[in-house]
Every structure is written in C-alpha cells, then in structure tokens.
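There's a structure below that I have some questions on.
Only a single protein chain was left out; the remaining protein chains are all shown in position.
Now for chain A:
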Amino acid sequence: MFTHRLNPAILLIIMLGIGLQITFARSFLTNVAIVIIGLSYLLYCKISIKLISIMILSAFPVALGSWWSFIAFGTSDVWHVGWIYASRVYAYLFLGSILTLTVPIKDILLSLEKHLKLSSTFVYGILAAFNLVSRIKTQYKIIRYSATMRGTEYHLWNPGLYLRIIIVALNWSGDLAEAMTSQGFTEGGARSSIYHDNLPFWQWLLSFVLILIYFFFSFIVRPW
C-alpha cells in the first residue's frame, strides 16, 4: 500500500541527514546496516530484483577501486579503512536509491515543493528539463547526421557537437519559458495544486530518530 511508504520529502531528509554523517563516520558496520535497511525498504516497495542487481553491479568497480587503493597504497590500518570506503559507496548508493527508485521524479519534486518550500520555478524548470532528456538524445543523433550530410564529421570528443546541443537546448528553454509565461506560470506567484500526499507526523519523527540513531552509533558507539 502506498500509504505505508515514506513520503519523498522524508526520504530526502533521511538521505541528507545520514548521507552527510557517512562522510565523517569511520565505521564499516554502520555502513552495512544502512545497506541492509535500504535494501529491505527497496524490497518492501517491490522494486525489481533485476534493477537492484544492476545497481549493485554498476557500483562494483567504484567500490573495488577505492577498496584496492587503500589496501595497496594506504598506511596504518589499511584493511579497516579499505572496507569502510568500499562499504561507503554502497551506503550512499542505497541511501540515494530509497528515494530515486521508489518515487517518480515528478512526485519527488512536487513533494519537496509542498513540504520543504522548494521554489516552483525550480520544480517546473527541472520537470521540463527531465521531459526534454529524450529529445536531447534524439537531437544528438540529428546533429551528427546533419553534419555528415554536409561533409563534416562530429565525433563524441568534438566540442562543436556539444556546443550545438547546448545552443539547441538554450533555444528550447527560451521558447518554453515564453510559452510557460503565456500559460500563466508566474515566478514566485501562488498556484493551486492537485498534488496531494500523505505526510503523517510519525514520518517526521522517524526521520529524526533514524538520523539520531545513526549519529549515536557511528560517532559514540563506533563499532568496527
């Protein structure tokens, strides 16, 4: 049931509140705890095992790289530090995925607008940009093909190619801004909204408690 899921705004607070602390924490076990709790929440939200596996695999080179660099080049307690850094990659990953894999981008933004007072200009700007992504991909192909037709090659490493894409995107955004204004969108103006979500008090409490518990374990208890 959707109502038992956490609100995107709460997920963001948990993500930031714990994510910031991970950076300073020096504990392998608390990282593992985050991974396990994050994974459990993803499974609870019925995120496909396949997607989770792809996510775990794609981060593997990064984790292995930081693990190996500490083992090979570190000083003092290399094994402990190596494992902390490798597990940290996954802790970040799962912390991010409890938000991004369980809630569509539109709901994340609208929830942040509603509960955390994110500016609507920012929200709709980002939303419009997301809706443009597929067109930018198409545009990339079109530009390369147009160049070929005119006897010029644009390669992936060619700055001219990106310049074109940026110019095209700027033009789109200019046209879109005009259109949005003519549709009554007012920067900083009041709007009504049909977006409604559930944010019971216990969720605020939960985020607060989780952040405190994490703080307690990683900075006071400090397990291995």
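Everything below uses one rule, namely that a residue touches a chain if its C-beta (ideal position, glycine included) is under 8 Å from a C-beta of that chain, and two chains touch if they have at least 3 such contacts; residues count from 1.
In this text, contacts and distances are computed from a predicted model.
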item: From "Chemotaxis protein CheA", "ABC transporter ATP-binding protein", "Ion-translocating oxidoreductase complex subunit B" or "Porin", the hidden chain's UniProt protein name; value: "ABC transporter ATP-binding protein"
item: Touch residues of chain A, complete complex, unshown partner; value: 106, 124, 127-128, 131, 134-135, 139, 141-143, 145-154, 160, 164, 167-168, 171-172, 174-186, 189-194
